[in-house]
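On to chain A.
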Amino acid sequence: MLSELFFGYYASAIVIFSLLVVTRSNPVHSVMWMLLLFFHIAGLYLFLNAEFVAAIQIIVYAGAILVLFLFILLFLNLREELKVKRFIGAWPAGLFVTTALLVIVLSVVRSFVPGPAGKYSIEFIKQETHTKALGKLLYTDYLFPFEIASLVLLVAIIGAIVLAKRKTRSK
Partner candidate 1 sequence: MVPLNWYLMLSAVVFMIGVFGFLTRRNIIIMFMSIELLLNAVNISLVAFSHYLQDMRGQILAVFIITVAAAEAAIGLAIIIALFRNKDTVHADEMSEMKG
Partner candidate 2 sequence: MNLNGFPILSTLIFLPIAGAVLLLLISRSNENLIKWVSLIVSITVFIISIPLFTEFNKSTHLMQFTEKHAWVPSLNINYSLGIDGISILFVLLSTLITILCVLISWNSIKAKTKEFYISILIMESAMIGVFCSLDFMLFYLFWEAMLIPMYLLIGVWGGSNRIYAAVKFFLFTLVGSLLMLIGIIVLYYQAGRTFDILELMTKTYPYQLQIWLLWAFFAAFAVKVPMFPVHTWLPDAHTEAPTAGSVILAAVLIKMGAYGFIRFSLPLFPDASRAMTPVMLTLSVIAIIYGAVICLAQTDLKRLIAYSSVSHMGFVTLGIFALNSQGMEGGILQMINHGVVTGALFLSVGMIYDRTHTRQISDYGGVASAMPVYASLFMVFTLASIGLPATNGFIGEFLIILGGFKANQWAGVLAATGVIIGAGYMLWLYQRVFFMETNQKVAGLADINLREIITLLPMIILIFWIGIYPNAFLGFMHESVKHLLERVNSGSMHEVGVAKNILEIIK
């Protein structure tokens, strides 16, 4: 019962914050709501025994990405932004498409049948500790994708610098 309540709180908070994120006219507010949203998602991860992911969710998302967003918002003319319309003219169409999709997805979720369970049971993780188990897998079976991910980040860093750099006029 407690867990249902717990889930209910988190779930409704996540949904509400998500809605707030996409509807606020002031982008700064949106970012703030998003921050809260990320904390709640991290909580949900804890609830699912994924403490490493939860930590990353907070460090990377809340700590890095959202700060980036805030930083970008400083470029914009916020006062101007508050005066203009926040939705495009055809927003009802978007609403229709999304609701329809949602209805369909929700209607099929029920028919989902879980596959066979793996070896990472709660007991196993308790014994191994979560981060270690994840780390082991990451550095053995998924070493190659892991390295690729690091490359992706490197490219992203370089790319971001090149793109954002102010073009100096060529000699």
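The working rule: a contact is a pair of C-beta atoms (placed from the backbone, for glycine too) under 8 Å apart; a residue touches a chain by one contact, two chains touch by 3 or more; residues count from 1.
Quick note on selection: all candidates are chains of the complex that A comes from, given by their letters.
Only a predicted model underlies this, so the values are computations on that prediction, with no experimental measurement involved.
This complex pairs chain A in touch with one listed candidate out of 1 or 2: 1. Residue ranges on chain A touching candidate 1, taken from their complex, read 3-4, 7, 11, 14-15, 18-19, 21-23, 27, 30-31, 34, 37-38, 41, 44-45, 48-50, 52-53, 56-57, 60-61, 64-65, 68-69, 72-73, 75-76, 81, 84-91, 93-95, 97-99, 101-102, 105-106, 109-110, 112, 114-122, 124, 133-134, 137-138, 142, 145, 149, 152-153, 155-157, 159-161, 163-164, 166.
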